[in-house]
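Note that one protein chain is taken out, while the other chains of the complex remain in position.
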Amino acid sequence: MPGTVTLSVPSHPKYLYVIRSTLYPLVLDAGFSKKEASKIILAVDEASSNIIKYAYEGDHTKTITLTVTVDAGRIAIRLEDSGKQVDVSTIAPRKLDEVRPGGLGTHFMGTVFDTVEYDTTRGTGTVLTLVKEKK
Amino acid sequence: MPGTVTLSVPSHPKYLYVIRSTLYPLVLDAGFSKKEASKIILAVDEASSNIIKYAYEGDHTKTITLTVTVDAGRIAIRLEDSGKQVDVSTIAPRKLDEVRPGGLGTHFMGTVFDTVEYDTTRGTGTVLTLVKEKK
Amino acid sequence: MKVDISSEKVGSGFLIRLKGDVDMNTSPDVRGGLADVFKQGEAGFKALFIDLSQVRYMDSSGIATLIEAMQMCVKRGVRLRLVDLSPPVRDVFELARLAAVFEIFPSFSEAETKP
Partner (left out) sequence: MKVDISSEKVGSGFLIRLKGDVDMNTSPDVRGGLADVFKQGEAGFKALFIDLSQVRYMDSSGIATLIEAMQMCVKRGVRLRLVDLSPPVRDVFELARLAAVFEIFPSFSEAETKP
């Protein structure tokens, strides 16, 4: 059954756990294994952390809205913020052979999801769409 | 820190588990014990089940929206539907000494929460507000 | 979240074990599991044991299902005994003030041997 779930949380890192708790049953119910589910959730956690760090520059009083849609064979997760827009071509993972803190979040997103698409064409904020097909 | 979280799910009973998963960290973070948390979550689950059964009369394609607000000392949970409105004075638990299936949900809500308030003054649907103070 | 329902023939009747969350979504499956057992035991059986030790969550639809089971048992002269309630089940029984309504035992061996 296709179904859409929407979750809005304040842009404070303590709500990352709430995001993970909400996603877990949805991802399992979509038919992904526990191992796939934990990777999907990790990647969404990273996307949400990046919104707090970069789009809201650490302001914890804004809102992150996630929309999760499950269809036969795929899960799509849309993350919406109303923060600072950047040139999306500059958002890039670091090379994994430089061992340093940081630069892993976007790498995880790219590894886990089939589609990672940033949209800044609305007047304000960014919409990030993450899609994973069931193999 | 006061914070508001909003969750919208389809009116299908399989999303009751998603509601519970989202609430659990929020209620704990609000400072309630695990035992209190499980009672709060039970009562919200019952309120959500009643929306599916009575407001939407089993239609699983509608939406239930929960808004959870945590302030110092209290948690407030608002449940919104766009379904059938009833005379709220008719919503009542059964007497507990009649042992029969049913009639417990509203009893749980009344036992667990300090405030249980149905509002049907909007044109459509019902807003149920559940509030619990920390003792 | 699914509920797992397993049943086995024991000396005097049947033992059903529930595992997972029993809510409005999964109660129909539990009801189905109970109906299967009553069908298997059509020729007559003496006792039904329901093990609730692995139930992580139960709401009023789960309680309604247990009350229905009790009513079916009464009608057929079957003795219903609940076994090893998990803490969440104990909490909801307490809220519903149901502890006195059911026969509840800490273990299957006690439930089976107590007269």
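Which chain is which? They are A, B and C, in the order written, and residues in each are numbered from 1.
The working rule: a contact is a pair of C-beta atoms (placed from the backbone, for glycine too) under 8 Å apart; a residue touches a chain by one contact, two chains touch by 3 or more.
As the structure is a prediction and not an experimental result, all values here were calculated from the model.
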| item | value |
| --- | --- |
| Sole residue of A:L28, A:L104 or A:V127 that reaches the chain not shown, by the stated touch rule | A:L104 |
| Hidden-chain contact residue, picked from the options B:P25, B:G83, B:G105 or B:G125 | B:P25 |
| Touch criterion as defined above, residue of A:S49, A:Q85 or A:T129 at the omitted chain | A:S49 |
| Footprint left on chain A by the chain that the document does not show | 12-14, 16-17, 20, 35, 38-39, 42, 45-46, 49, 52-53, 96, 99-102, 104-105, 107-108, 111-112 |
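The rule we apply is simple: only the chains that are shown with their structure count from here on.
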| item | value |
| --- | --- |
| Euclidean distance of C-alpha centroids - chain B vs chain C, Å | 27 |
| Between chain A and chain C, centroid-to-centroid distance (C-alpha), Å | 42 |
| Per-residue multi-chain contacts in chain A, two or more chains | 25 |
| Contacts with 2+ other chains: residues of chain C | 1 |
